[in-house]
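All protein chains of the complex are present and in place, except for one that has been dropped.
Chain naming follows the written order as A, B, C and D, and within any one chain the residues start at number 1.
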Amino acid sequence: MSPQAILITAFAGAGLVFLAGKVHSHLRDFLAVLSSLALVGLIAWSHGQYGPDNEIVYVPDFLGMELALRLNPLAWFFAIYIAIINAASVVFSLSYMKGKEKLGFYYSMMLLVNAGMLGIVLSGDFLSFYIFWEIMSWSTYLLISYRRGPALHAGMKYIIMSLVGSCAMLVGILSLYAQFGTLQIAELGEAIAGSSSGYVLFILMAMGIAFGVKFAILPLHTWMPDAHSEAVSPFSAVLSGVLVRMGMYGFLLVMYSIVGLKTILNLGAGFFNFHYILSWLGAITIVIPTFIALLQNDAKKLLAWHGIGQGGYMILGMAFGTSLGVAGGIFHTINHGSYIALLFLVVGAVEYRTGGVRDLNRLGGLIQRMPVAFFGCLVGIMGLIGMPLTNGFVSKWFIYKTLITEGHPFLAFMAFVGTWGTILSVYKLLHNMFLGQLPEKYKEVRKAPISMQIPILFFCFVIFLFGVLPGIPLRAIQGIQDTMGFAPLQLTMWGLASGAGALNMLNICFAIVIAFAVVLLLMRLGAKPRRVPQEDSYAAGSSVPAGKYHHSVEFYNPLYQMISPYLKDRVDQFYYWAADKAQGVFELTRRIYTGYAGTYVLYIISFLALLIFLQLAWEIW
Amino acid sequence: MRRLISLLLLLIVALGIFLCFSGASFGAEGASRAGKLTEDKVNFGRRYASRGLEENKAGNIVASVVVNYRGFDTLGEVTVLFIAAVGLAAILHARREEATPSKAEPASLIVFTGCRFLFPLILLLGAYIFIHGHLTPGGGFQGGAVVASGFLLIYLGCRGRGLRSAGVAVAESLSGLAFLAVALVGLAVGGSFLLNFLPKGSAFALFSGGVIPLIYVAIGFKVGSELGGIIDNLSGEAR
Amino acid sequence: MVSPILLIAVPLGLAFAIPVLGLASKRVPRYVPVIAMLFNLVVSVSLLPHALKAPIVVRTAGWAPPYSIHLVAGPLGVLLSSLIALIGLLVAVYGIDYIREGAKVKYQILYILMLVGATGVVLTGDIFNLFVFFEVLCISSYALVAYRGDSTGVEAGAKYLIQGAIGSGLVLIGIGLVYGTFGTLTMADIAANVSSVGSFRLFVSLAFLITGFGVEAAIFPLNGWLPDAHSSAPSSISAILSGIAIKAGLYAIARVVYTVYGASSILPFLAVLGIVTLLIGEMCAFGQEDIKRLLAFSSIGQMGLILFALALASATGISGAVFLIVSHGLAKALLFLASGYMIYRTGSRDISSLNGIGKRMPIMSLCFTVGAFSLIGLPPFVGFASKFTIVRAVLGTGSTFFITLLAIGLIGTVIEGAYFLRIVQGFYFKPAPEDSPEQTEGKVPFSALVPVGLLAVLILTIGLFPGIVGRVLGPAADDLLDRTAYVQHVMGD
Amino acid sequence: MSFLSSYIHYIGCFSLILIGLYVVLVKPNLIKVIIGINLMGTGVNLFLVTVGYIHAGTAPIFSEAAQQPEGMVDPVPQALVLTAIVIGVAVLALALSLAIRVYDHYGTLDLRKIKALRW
Partner (left out) sequence: MTGIIQIVLSPLIAFVVGVLFLGLARKIIARVHRRYGPPIYQPVIDVVRMMSQRSISHGALFELGVVLALAGSLVTVMLIPLGGTEAFQPFAHSVLCPLSSSGGLLVVMYLMLFGPLGLALGAGASANPNASIGVSRKMLLALAYEVPFLLVILAVMSQYGSISLTEIVARQQQASWGVLSVPLSAVAAFLILPAMLGIRPFDLVTAPQEIASGPLAEYGGTCLALITVQKAIHLFVVIALFVDLFLGGGVNLATFLVKMLAVFLAVEMINAVLPRVKIEDAIKFCWKWPTALAFVQMTITVLSK
């Protein structure tokens, strides 16, 4: 299937859904699901159809440049990943969004974001890359704002940072054009080979700012917690799952497809090596946001901070430039997509059923009311932590191993500490939502509807599938790495085959299953316990008052008191400070226009005098 | 403070202007001293002075330049005046609707009669000036201004009388259109806008200069009606 | 081929005829501007292919260029006159029903004359004639700004007039100095001689011209009138003022600096000026609460960017500038037109009162959004294509000076994004204010929807296929850059 | 001395221009500002005419008595000045009408107090 067909379907879907929304709501929902599923199908079908046949110049002359689309392993991999998560979110939206206003807008924007992202990965040149990037940016902005209230602020924050990034990217892209006269990604790789390292660094910086903003690398991350928590949950899933990871795609594209592995590794000397500095940024991005996540009480904010933190792992793996590390980075990207999307959907389901509550201090005990959501949450946090049998484990293992064998234990330490922070905070998420006492008012909460359960269960399946048989995605990643000139890994279906440092998920899986079976057997051997209601529990002789005795507020209080003084988001504070000062300056600037006509005339005459003075003093002409 | 800054700035500007004149020759006078007033070029109007009479048969070279060589400017100029008249009417529109009819006393009989007596004479003088614009100093603008002064007199002397707005509208429309029509006929006949397509006659006769007197008459009417209209509007009389 | 002079003569004639027509019928004058601009549009577009081959030199009164006034319909001139006619046409259609108070017939006359002035400015080849048309443009805008006779309009008109009159006085001094030096007023003739003189006097004359035209072009610090005038005028006039009038001023500066003087060494100064204008404009726009004032300040910013691009002195730079003139003209006209009816609807110009208008006026808000996105430079709208061209041109120069300026200028773009997107958010995602009166007179008539919708469609179409305009940009840039060719075309030989 | 004699006209007209500008700059009264603008305009017109002036020249009008172009001053600036004067009149008329309306609305002509539009 040609990339053109995919894009046409994507954009036409967005348009049609909007129009259908004017006609009938069922038609709209149907079309939305249909087109997002059709995209998954189309992309899946086009697997392996790479090469020149699928390079299409769709606008031959855009101000003297060619706009082209192409399909290659990297593009295909990201495309299918985008399409699947988006499709799941759209299906989830069916019941989540039911009865809300402006649904035509909502669905068409969902599909437009999707189309924009597909456009990004399918573009064959940087101009179309930029165009689709921007389409994605502004449609995202509109979607974030959709929920109103504080979402508006989040949306503004997002779009301003995003605009800064786009400006930087535009400069980078057009500098490439000025230097080499082409923007075709395929040609740029050869063209840039001979340029000086300073120039390459400039390009990487310019692009890096754009990608970094989207990717929420540490000093550029501040939009993300707000945006993720304020967006509607299905879109948060897309946002955190794939949209943010477009930055990853960008980094991969620029660093390895264009600049090339060798140049990257030799950029700078010793400690001040480009990829080394990037890795440190990644490591910092892991630790600080993860611990900030620990302090959050808003379920989605907590997940959003984890989204930032997990991004650090990807950068860490990717920046290292070893086969294993990059594979880990890419693999972690899709893994993260699967479980963070899952978690956002779960939170969405809870939110849906409890009437919009996502404050962790006010929930609890929902396990009995919403078992599927609980299961999804459990699997999700296992993935997020990286417990064995989940896909998160494999990719993290790759990254850790890279760090240790490459001799960077400090980076590894930060990654590990980040993992521990993750464990603490996601357990809090699980505990405060599903475990403990069920508050009185949620007694009547019903199960999540089927259209929510399907995506949740689907992601659970994916998490385990890739966790036990990581070879499936890793094959595809291998294909990507081949095009970038990495040494091939010794892959097997169940992990990595290379001597003592090997990984065999199948063995671990068997061992765990057997151990499970044995323990279950043991349990059967013992006396069977009597089922009692959840509330009927030991409380030193008196019964526990229902709904009032749930330990969730300040769950990790001792730790909060210790670390919270150190974990203010000072970057965000700095941005606010700067914005505040800038506004002050703006206000002062406005005072130039005093409203007194004489002053304006004075300006005119001073301008004239200035010109004459300049000429007298410096002979400007 | 403000005065000081203003003076300083103006001083710089003045210095700049002063230094302008220190260099090469400036203006027609400078050129003539440097002996650079050549006739084949457009150079300081030499060409018009030497060949204008022969080309347009109009004794007043300024009229020739105004109506023919730089007639396009004149069209713009007429337009500007038109804009001023229309704009002024538009701006004062609301005011005129609000205003109440003035109850000023009528002028004394002597003034009244004197104005009525002078009025046709003034019109005649104006007409004379614009009709002879191509021969003597003066022309459409000057004539038009004189005509307008006649209306001013009527306003001052004979309260309650004046131009009828419909009449003004028709006059300014038709005179403007006449100007354009003459110019466009030139375009149609000779392929050039404002072309002096009529037989030019012999110099210094009343019927000479081709289209120049025609256009001057049109301008005269137009300027007269527009200035009249402006006066009418500024007088603030209620309608 | 029709003579380009008809672009001026025909609308002028129609304007002259309106008072008579107005006597005959009250309704007819409303449609005259539409006819005039339709004629102009058809003629300019049909002239475009000819102008691309070679500039059309039109003589008046039958004399060859140096001896009389002439028009030079080069690619740039015809492109701009097409733009003027296009926007003029759409705004004229909008004006049919929009103008509800005051002397409506007078409005239509002034409206046509203003556009005639702008057309004359971009077509003329004579520096004094340039001044005359400039005055036609300016004086009719003074009148139109104050047209309604309300307090803000009159105040803005008076201030505009004071500054504009000073500006035109300065221009006239500049012209006098030029004439005193060369004894000619034909731009090509001056251009042919200018290299032979090169003295302080020339610079002073240039300074006077730049300052004088700069007042209309809204270069900082000459733009004190702009926010007042653009915000107080009727919206249709604001659209023309922002979309066309200030561009005419900039065109005049470019023509003088490039063609007449060939003063490439003051371009860096203009570039700095452009960026300063951009930043000041955007910074002032940021805190505005009045929608039209905000749009006006945003125009200042965009003018700065255009000036900056013009000052790049490269073909791509100037094409970028011209492209931005086109895209900003379309977008700003759209924004003012759309806001006009929104203001009618809500009865207030406060941005906060426009909250939630997306629901009440869906099409207008959608079009406004398109225009705002285009101004920010988001693809796939036309603003992106133009800003893209400019950035490309800057990086193409490879000069650190310009790239640094660009980097500073991009901050302005971000600020612009911030305040426009805030408005868009308000339209769709903020609740309408409780006390907003549901005014029935805000019902949008068909005659307003068509131009606004058409502008939005144009913005999108040209954004998707920039080649539509792109083909003209290169020749237009050469038109400005290539002095010798210009002189040769005009002077014959 | 020779400088003064040959440039005395220019000194005159530029003095007018600068005085006009000064008035506009420092006088807050709208009418005075308009007068300043007109002063400046007059100066400019004088300047234009002066540019075309030749020492001891004659008016560029032929008659049956005078048919020699020699010694005629430049007719072009005179045409220009004609245009400029008319434009000046137009601006003046508009300015006065605006002044009337401003006074209607604000009850004052002091520009320092007419600042409803600012910032």
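FYI, contacts are C-beta pairs under 8 Å (C-beta built on N, C-alpha and C of every residue); 3 or more make two chains touch, one makes a residue touch a chain.
Quick caveat: nothing in here was measured; it's all calculated off a predicted structure.
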Could you tell me which shown chains are touched by the chain that is not displayed? A
Option from A:450, A:472, A:519 or A:588 whose C-beta touches the chain left out: A:519
Which residue from A:58, A:180 or A:416 sits in contact with the chain not drawn here? A:416
Among A:49, A:266 or A:405, single out the residue that touches the unshown chain. A:405
Out of A:393, A:442 or A:621, which residue would touch the omitted chain in the full complex? A:393
Residue touching the undisplayed chain, where the options are A:483, A:507 or A:573: A:507
By the contact definition given up top, give the residues of chain A that touch the hidden chain. 365, 367-368, 374, 378, 385-388, 393, 397, 400-401, 404-405, 407, 409-410, 412-413, 416-417, 420-421, 423-424, 427-428, 430-431, 434-438, 495, 499-505, 507-508, 511-512, 514-516, 518-520, 522-523, 525-540, 544, 549-552, 555-556, 558-559, 561-562
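By our rule, only the chains that are shown with their structure count from here on.
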Relative to the centroid of every protein C-alpha atom displayed, which chain's own C-alpha centroid is closest? C
Could you grab the centroid distance between chain A and chain D? Build each centroid from C-alpha atoms only and quote it in angstrom. 68
Counting only Cα atoms for the centres, state how far chain B is from chain C in Å. 30
Hey, what residues on chain A touch two or more of the other chains? 590, 593, 595, 597-598, 601-602, 605-606, 608, 612, 615
Note the residues in chain C that touch 2 or more other chains, in rising order. 128, 132, 135, 139, 142-143, 146, 149, 154, 157-159, 162, 166, 180, 183, 200, 204, 207, 227-228, 284
Could you please specify the touching residues of chain A with respect to chain C in the complex? 59, 61-64, 102, 127, 130-131, 134-135, 137-138, 141-142, 145-146, 148, 151-152, 155-156, 159-160, 163-164, 167, 170-171, 174-175, 177-178, 583, 585-587, 589-590, 592-593, 595, 597, 599-601, 603-608, 611-612, 614-615, 620-621
Please name which positions on chain B make contact with chain C in the complex. 16-17, 19-24, 26-28, 30-31, 41-45, 47, 68-73, 75-77, 79-80, 82-84, 86-95, 166, 169-170, 172-174, 176-177, 180, 183-184, 186-187, 190, 192-196
So in the complex, which bits of chain C are touching chain B? 3, 5, 9, 12-13, 15-20, 22-23, 58-63, 66-69, 102-103, 106-107, 109-110, 113, 116-117, 120, 126, 128-129, 132-133, 135-136, 139-140, 142-144, 146-149, 154, 157, 177, 180-181, 183-184, 186, 189, 197, 199-201, 204-205, 207
